[in-house]
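Heads up, one of the protein chains got dropped from this complex, but the rest are sitting where they should.
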Amino acid sequence: MADGAKPRVKAPKSASAGEVVTIKTLISHKMESGQRKNKDGSVIPRSIINRFTCEFNGTSVIDVKMEPAISTNPYFEFEAKIPESGDLKFTWYDDDGSVYEDVKTVQVG
Amino acid sequence: MDFTRRDTLALGAGAVALTVLPFRVNAAGEDAIAAFTGGAEVAEGGVNLDAPEIAENGNTVPIGVSAEGATAIMLLAMGNPTPGVATFNYGELAGSTMASTRIRLAGTQDVVAIAKMADGSFAKATKNVKVTIGGCGG
């Protein structure tokens, strides 16, 4: 799944100091649960994104442990406090070792 | 013959197709809770769990959680073969202790959210979600 996983992030480009902003993220990924069987009856091996993190200028906003029960194309909505201008960094960790990243800059002032 | 739509429906009441997948429970859910709480007491209330009463499809069920003063919230689908869904760990710059996501439910069951509070206590909310078998029309 290393190729084809594409992150999308919706975050405001600007905020006032200390403002709480809403963030939405979506990434294309099958999230194969390891519980499905294919036509010949063999189990399709698990392949999921198992962790998602969001940091602002290196400080954690949220760190999510993900299990196979998260739907295909994982979606999260949460809130971050923006103390100053800087970068929101988003990271998704795949079972296969791949890491997908996205960065959004937020201006304060 | 002149049937209205509702008459047609009444005829159907005799020959029923199962509406809702059956409720399931397994012990794994309780185990997962114990692992998260370390066996500590879990209070009811103080956690908001936003889930549909009836989900149109178990494959993509929107769920929202929030708990004032939480440092982490664990979400469980008690009737799934593997009950764990996600654990949200809130950092210093979390704007609030809420999160929404979309989850898979293998049938009608209880969804549980357990919040770990800053003072080390635990609180919980439970919601039953009915999962319908649609699937008609391909």
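Just so it is clear, A and B label the chains in written order, and each chain counts residues from 1 on its own.
Following the convention adopted for this analysis, a residue touches a chain if its C-beta (ideal position, glycine included) is under 8 Å from a C-beta of that chain, and two chains touch if they have at least 3 such contacts.
Here, contacts and distances are computed from a predicted model.
Per the UniProt record, the chain missing from the shown structure is "SoxAX cytochrome complex subunit A", taken from the list "ABC transporter", "SoxAX cytochrome complex subunit A", "Mycofactocin-coupled SDR family oxidoreductase" or "Branched-chain amino acid transport system ATP-binding protein". Although it is left out of the displayed model, the omitted chain contacts the following shown chains in the full complex: A, B. Contact with the chain not shown here comes from a single listed residue; of B:46, B:62 or B:91, that residue is B:62.
Interface residues of subunit A facing the missing partner chain: 6, 8, 10, 24, 26, 28, 71-73, 75. The chain not shown here touches subunit B at positions 1, 3, 5-6, 8-9, 11-17, 19-20, 52, 54-57, 59-62, 132-138.
Everything below uses one rule, namely that only the chains that are shown with their structure count from here on.
Each chain gets one centre point, the mean of its Cα atoms, and the points for subunit A and subunit B are 21 Å apart.
By the touch rule above, subunit B contacts subunit A in their complex via residues 59-61, 64, 77, 80-96, 98-105. Interface of subunit A with subunit B (complex): residues 20-22, 33, 35, 55-56, 59-72, 74-83.
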